[in-house]
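This is the structure, below, for whatever I ask next.
Each chain you see keeps its place in the complex, though not every chain is here.
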Amino acid sequence: MKKIINDPATVVADSLAGLAAAHADLVRVEYDPDIVVRADSPARGVSVISGGGSGHEPLHVGFVGPGMLHGAVPGPVFTSPTPDAVQAAISATTGDAGALLLVKNYTGDVLNFETAAELASADGLDVRNVVIDDDVAVADSTFTAGRRGVGGTVLLEKIVGAAAERGDDLDAVEAVARSVVERVRSIGVALTAPTVPHVGEPSFDLGPNEIEFGIGIHGEPGRERLGAEPAQALVERMLAALTDDMPLERGDEVVLFTNSMGGTPLLEVYLAHGIAERLLAERGVRVVRRLVGPYITSLEMQGISLTVMRTDDRLTELWDAPVNTPALRWGV
Amino acid sequence: MGCGAQDVVAALRAAADTVAEHRVELTDLDRPIGDADHGENMNRGFTALVASLDGGAPETPGAVLKLAATTLISKVGGAAGPLYGTAFLRAATAVGQASELNSAAVVTALRAGLDGVVARGKAEVGDATMVDALAPAVEAAQAATSDGIAAVLAAAADAADAGADSTIPLVARKGRASYLGQRSAGHLDPGARSTALLLRTFAASAGVAR
């Protein structure tokens, strides 16, 4: 394993130090437990907090700032943060208006954030959880841990952050979050595996001509292994997986998010995005907003994910609202 | 023949050694069906627990178990942190303020731990999780109650080993491994393995102490 790190044990804190130095105008970092909060916190209204294992940067720490998150809780690489860290982010940012925790559906994240919310509620704060589970690769049933939270998380954080910034109360912010969760679906594919610093070896083995279809963002195995195929066929397969789950009709308006898993050249990410746009246009689906780039990654994993959210004027307006974070910025 | 705070401390220290020794093995088990961190997670938590204990251990078995619970909850992370943390917390509550535990109390503590894991994680036997090791361990412990603490824990450890092995052919239905569907079959569940390792260590610790 070659990595630009000092020590696997301190990699998250060391990286946060760089984030703090680079974006002192936007964020403040506290250590042990590690949290990232807005430089201008605490929130005047509802505090929006997210977090999870590190290694998916810029998610979540790069999305802290006006118009998006009030706090982010970065756990160790690919490992949920513990309740005390989540609690620290809650206390640092949350006032009478309460907090909404945006939690990706992984057993670890859900259990740790649930525990934190319970503890915070015991302190008299109104703290609620919304769990995002947009990954269509996983069959959602009582026989699994349920769908994972993946690319849709980025859209969720942007839109919910905008609702809180607008001054919506906790009920309203929570309703916006649930509406996004209902309307967003994602599917990912990996060409190579990530290497977790403290593990030192690739998280899985893929043959020189194999891809993992339906990959999660921790290198969890996906739906199936496939032989590599041209981008056109791959993107068709990905969109089919999305629309099998959430049918799209002629005239539907969507936000399309083509995400790099981290190690894929941007050249290829835009190439895939172009194919997805064309396929959607052919079906009469209107792509009204788009996001392309590495926003929710899996360390150096090569691959992409596609996220589609059915939108409407209300959600598109929240998407368009100004945002000023290290990784996402417009309208300011 | 009872088990005092010092005995619980000794068992937890031994558990920390076991986890450190099996760190790589547990992570490797978590590689094909999970995210390759179970050994790291457990080791981080138990290392912190040893540091806490070095700082001065509480005076009752229940208080020691509670310290273990809060340390594991705040340090292990992942799914295993809240699950093991809850198990120790429920066990701590179950044994109350007693300064010594008899074998019945140990069984009660084990059962409370299992109930806590199930309450948090909602897994059933057969879902290929730590519950597959812990549930039969509790039954075996119960059956051995009258034979003393060492025998209770030895029985629990044997049952947990068998229970852990039983996860190999299973298709996982909870935790990350469930994402694999059919492909999760053929693998020993890392959490079930760590549960079996912990119980075996507790049994050994009890055997030495007595």
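As written, the chain order gives the labels A and B, with residue 1 at the start of each chain.
In this text, a contact is a pair of C-beta atoms (placed from the backbone, for glycine too) under 8 Å apart; a residue touches a chain by one contact, two chains touch by 3 or more.
These figures come from a predicted structure and were not determined experimentally.
Taken over the entire complex, each labelled chain kind is present as follows: A x2, B x2.
Heads up, the rule we're going with is that only the chains that are shown with their structure count from here on.
Between the Cα centres of subunit A and subunit B there is a gap of 32 Å.
Subunit A makes touch with subunit B in their complex at residues 33, 53, 75-84, 106-108, 111-112, 114-115, 137-139, 143-145, 148, 196, 198-199, 201, 203-204, 216, 218-223. Touching subunit A in their complex are the following residues of subunit B: 27, 31-37, 40-41, 44, 73-83, 120-121, 173-176, 178-181, 183.
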